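The structure under discussion is supplied below as structure tokens; questions concerning it will follow.
A single protein chain has been omitted from the complex, and every remaining protein chain is retained in its original position.
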Amino acid sequence: MAEVVLKDVMKNYGSLYAVNNVSFAVEHGEFVALVGPSGCGKTTTLNLIAGLIPMSGGDIVIGDRVVNDLDPKDRDIAMVFQNYALYPNKSVFKNLAFPLQMRKLPKAEIEAKVMAAAKVLDISHLLERRPRELSGGQQQRVALGRALVRDPAAFLMDEPLSNLDAKLRVAMRSELKRFHHNLNATVIYVTHDQLEAVTMADKMAVMHGGVLQQYDTPANVFGNPVNTFVASFVGSPAMSLIPLDVVSKGTEVALRSPEEGWELPLSPMNARKASASSNGKLVLGARHSTLKLHKSAAAGAAPGKVYTVEPTGDVTFAQIFVNGAVVNISLDPTVAIEPDEAVWIEFDQDRMHLFDGETTMALKAA
Amino acid sequence: MAAIETAQRPVVRKPIDWWRWAGRVFLTFLMLFTVLPMAWMILTSVKSQFAAMQYPPQWWPSEPTLNNYFKLLDPTNRIGREFLRYFWNSFYVSLLTTILGVVVAVPAAYAFSRFRFPGRTFLFFSVLVRNMFPAVVFLMPLFLLMRWMGLVNTHGSLILTYLTFGLPLSIWLLKGFYDNIPIQLEQAARIDGATRFQAFILIVMPLSSPGIIATSIFSFIGAWNEYVYAYTFLSRDDQMTLPVGIQRFFTEFATDWPGLMSATFLMSVPVVVLFLVLQKYFVRALTEGAVKH
């Protein structure tokens, strides 16, 4: 049974629709990442689930209740805030004890639960300190602890790692994942970092401009992005997107560069997809690892010009201009290319993506 | 390894910083300008009436005496009784004004800081604009209003007036403090099981105590020093506050300047002590809002 369900959830500030008709369901024990660029409505969505701001429309279910009109305290959720929101005038112990005190638990039980949570998070030695006497990482743990002392139906986390430095972030990432596994907890996790979402989540909900773009497993979002936005947002370096024209010659279908005139024949499967495009224009998408580089013209390869070369040690990334678009490609470090060199890029017909040039939606074989 | 050699090179002397010296001279001048009048007040207050009325003046009291202070603080004579009574009146009015002011200003400031209700901007501006208008403008209608309510010659008239005129500033100051308390703290508290009200009382209030202290000092000092309304609303001797009362017992015949100076000194003691002890809060309140970081 689903633990948290959003149905047609809306939130507008005047004419600005911060959350626009968002629906998704989170199963019990699932780790769902809400991901999208800054300002796309992630925090607003989370606050709506928590009941911190009133909804403009729609329904939210937590556990087995419709919680639309419930106060945050009655929704049976815990939340971790981006800036941690630790009570600055309370010690760590009192911060952790606060949610239990509010629920009027007996003193001994509060103490036992706080100690247990502190032990799990390895902050037992910090209990008497004030938040401002802690490092960023320690504050982060305390914030997490304040959520863990309870046994809520769902944990909500708003970019909990974004204020940590890069190294700590990676370490905390795996720790969080471990917690989720151990507790079998339902987690809704907001992040603007697609890598965090892909690495941690069972499912990811990609948002853009208040609208939910795609809700699926990371593998499916990565493998079958529904539109060019998702395609370019998920994955690093980003998927390369090249706008091209569709040309048909009898049974053959090819893509043609409107500026440079070269053509790229399509496999029968891709040909069927391409013919579904609305007005003969589409966008060809390809991930860096599916591309092959040739130093001379080759069949099924598009001509390009090297822009930059970035060796990172075990892989070398290169940016190449193809038909005016930037194409990211990963190369073996032994391949020697120079900026401004002419090269040819070969696309993998089985792993390329085709999007409608107008609606930006992924094309399906008719 | 080559030694780093500096000995042979000419040493350039740091030039005299004339601006720094100008600053010192200027500060000395300002300190004299500020302190000498206060010093003269204190010196005069320990002179006898006769010693004060001399020309050229006694720069240093030849026979310093604390008689003036004894007289003011001795409840067995008439002057002492009245002075202490005025002192108590001032204290009572100021304290009540301060407490009521905080009680009314806290929720209002919180609302102005947190909520975006229609008319909020208008209300807020009207609060600010109130600061602009001089007391005298309100004096005539308020006098009639107080007379109508039967509050003339009561401390109620002063407390009501001070409360109102202190409010805009109190609200403004407190709003600045609430603005600096992240809203996420309240949200966290509400998720942790607190109601809106509990979140306010348990989390926000303790955090805003510096603001409340700052605001309180301001109201207290303002009420303690107020003159115009007290002068107009009060005519009964036993009701008067210090600023109004003080002139009465030294100017009835010829002015007793040493007596007046010692009374002035005593009147200033509470606010100066309050200021010195809570200087940090006072300065913060004074500059809050005007200096955005």
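Here the chain labels run A and B in written order, and each chain numbers its own residues starting at 1.
To be clear about the criterion, a residue touches a chain if its C-beta (ideal position, glycine included) is under 8 Å from a C-beta of that chain, and two chains touch if they have at least 3 such contacts.
In the analysis below, contacts and distances are computed from a predicted model.
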Per UniProt, the name of the complex member that is left out, chosen from "3-(3-hydroxy-phenyl)propionate hydroxylase", "Sugar ABC transporter permease", "Sarcosine oxidase subunit gamma" or "Ferrous iron transport protein A": "Sugar ABC transporter permease"
Full-complex contact with the absent chain, from B:75, B:107, B:150 or B:206: B:107
Of B:26, B:70 or B:88, the residue in touch with the unshown chain: B:26
Omitted-chain contact residue, chosen from B:95, B:213 or B:286: B:286
Residue ranges of subunit B at the interface with the undisplayed chain: 17, 19-20, 23-24, 26-27, 30-31, 33-35, 37-38, 40-41, 44, 52-57, 103-105, 107-108, 110-112, 115, 117-119, 121, 123-142, 144-145, 160-161, 163-165, 167-168, 171-172, 179, 221, 224-225, 227-228, 232, 242-243, 246-247, 257, 260-261, 264, 267-268, 271-272, 275-276, 279, 282-283, 286-287, 289-293
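Rule of thumb we're sticking to: only the chains that are shown with their structure count from here on.
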Centre distance in Å when subunit A and subunit B are each reduced to the mean of their C-alpha atoms: 55
Residues of subunit B touching subunit A in the complex: 182, 184-185, 187-195, 198, 203, 206-207
Subunit B-touching residues of subunit A, taken from the complex the two chains share: 47, 50, 52, 71-73, 77-79, 81-83, 85, 87-89, 98-99, 102-103, 146
